[in-house]
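One protein chain is absent from this view; the other protein chains keep their places.
After this line comes subunit A, so read on.
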Amino acid sequence: MDLDKFKVHGEPLIYGAMVSIALATIGILVGLTYFKKWGYLWREWLTTVDHKKIGVMYILAALLMLFRGGVDAMMMRLQTAAPEMKFLDAQHYNEVFTTHGLIMILFMAMPFIIGLMNVIIPLQIGARDVAFPRLNAVSFWLFFMGAMLLNISFVIGGSPDAGWSAYFPLASLEFSPTVGNNYYSLALQISGIGTLITGVNFIVTILKMRAPGMKLMKMPMFTWSVLITNVIIVFAFPVLTVALALMMFDRLFGSQFFTMANGGMDMLWANLFWVWGHPEVYIVILPAFGIYSEIIATFSKKNLYGYTSMVFSMLIISLLSFLVWAHHFYTMGQGAMVNSFFSITTMAIAVPTGVKIFNWLFTLRKGRITFTTPMLYTLAFIPIFTIGGVTGVMLAMASADYQYHNTMFLVAHFHYVLIPGAVFAVIAGFHYWFPKVFGFRLNERLGKHSFWWIVISFNVTFFPLFFLGLMGMTRRTYTYSEESGFGPLNMLSFVGAVGLAIGFLLLVYNIYWSTRYMPRDTTSDPWDGRTLEWATHSPMPVYNFAIVPTVQTRDALWSAKQDNIPLYDDKKITKIHMPSNTGKPFILGVIFFILGFSLVFSLWIPAILSGIGVIVMLAFMSFDRDHGYYISAEEVIATEKKLKRGETV
């Protein structure tokens, strides 16, 4: 075996990272042992099947990844801040922009949304759990292990370096000989399987486990957006599965899918990647629309304007999202007919999106608006996202795209769509639903400080990039000359990036500060909410609802509060069935990690052994006869009494 390929050479920054990773790992291990928290960690978190805890773990992992991806972003902005910078070399820069894209979309935005979805969806539809709680844990651990696999790449063997879209032949073994793109194919594959399982799980949960009376057109908007998102996941992710498998075959076994000789076809990769990749954009954006709809209705104290058109616009967007993939490569020689078709379908997406924007504005009209932190993010989202949308229409015009193609204009556009469209939304949702999960609010003053830092710095960072793009600065350029004149705007963008970093650090400080000092919330409905999640205690008991609520109207809790409609049709509490904890999903995740790692380095014997391990674990899970346990009625009544007195359980 060639030990040399595990090493990354000649980068002081990476050696520094290695040392800090090692120290942090040792610190965590020692800390856990010293404070005797191993048992707690295992019992309460690693083996949990509770959708709320799984959601919290998703969100924690996503926050960690936000900082990992953020450090990548800072390094890029620093490297391009001035002409002829010598901070990173070309190869390292390639790796940094590749992992920045991958991590932010697949290991930050998506898990953050899946985390919120895990915490909130069962509560919002009045269910006690998701349809398949253990499978839910499997999903989480596969996502987590995939994320870890990608993260170790930069210290062991080298990161992927062909861009997040990994175009062939650039990503082939010939032009990218390090193991980086092996990591790409395997880390994404493992976490992608987890995402697909989540998709199946939540479709069943939403369609089959809603509270009595909650017809489809009475579902809260966030639930609708999540349902549609999961349908997209189920149809789009298998394409990624295939594309990544073919990539792995090409790189590890020498097959000829994307080669330039022997009948391979590089454009096949571009098509497969974007047939998944474009719907992926909507997988992260549609739930954000749902979150904003909830927040706008709550803080305007009004019903959402145009509920039906909101639902239909999301359905149309989800359909169109599958018909636009080739707009990602207008310039790769596909002919005028094809470009026209994709140009028109792409522009058509602006129509349902515009409908949504106007619905939000009409909801605000004559509303009694309170400017809380989540509401501020929502209000900032509308104009910023509109800029992103309008520049998107500019890019959608195939002929004009020959001008902006692959320039910083494109980089500015998608950050103007994805940051307000996904990042603001998850932060808003995080502030909004935080008291539900933990029983206290985040500090509003700190929240607003961090909001202004983030929103202003965001514009300072990315607005200059539109002009840099129009001036001709191509993206993924690692350095440029003084004469190009790109210097000043890039410096401005770097200053903005520092501001963004401060904003996100304030957000984390807010979590720490609020955990220590914020008063506990005794009402369990701190925002005067409209939907069912606010009808149970905060933090909620493991069974969510002691009695399953009955729904009569769209905003069930709101009308219950306004018109005195009872949410519960009887006072009889009965025993509740719950699934028991299991360590098998975690162990399965670990085995998948070993499998992925072995394949990355073509270590066939451990790969075969862990492959068998996966099958054995699946068999173990199938033979498991644990059907969960019951919480007795007396116990439920006692818990409810305690929670009503404001005690924690």
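To be clear about the criterion, contacts are C-beta pairs under 8 Å (C-beta built on N, C-alpha and C of every residue); 3 or more make two chains touch, one makes a residue touch a chain; residues count from 1.
By our rule, contacts and distances are computed from a predicted model.
This figure omits one chain of the complex; the name its UniProt record holds, of "Hydrogenase formation protein HypD", "Cytochrome bc1 complex cytochrome c subunit", "ATP synthase subunit c" or "Quinol oxidase subunit 3", is "Quinol oxidase subunit 3". Here one chain is not drawn; of A:F97, A:F112, A:F257 or A:F289, the residue touching it is A:F257. Across A:K208, A:K366, A:R516 or A:K572, the single residue that touches the chain missing here is A:K208.
Residue-wise, the contact with the chain that is not shown comes from A:H577, picked out of A:K301, A:R476, A:H577 or A:K641. Across A:T47, A:S165 or A:T241, the residue that sits in touch with the chain not pictured is A:T241.
Touching the chain that is not shown, out of A:I21, A:M265 or A:V542: A:M265 (per the contact rule at the top). Within subunit A, the residues in touch with the undisplayed chain are 131-132, 196, 199-201, 203-204, 207-209, 234-239, 241-243, 245-246, 249-250, 253-257, 259, 261-265, 268, 272, 275, 577, 615, 619, 622-623, 625, 627.
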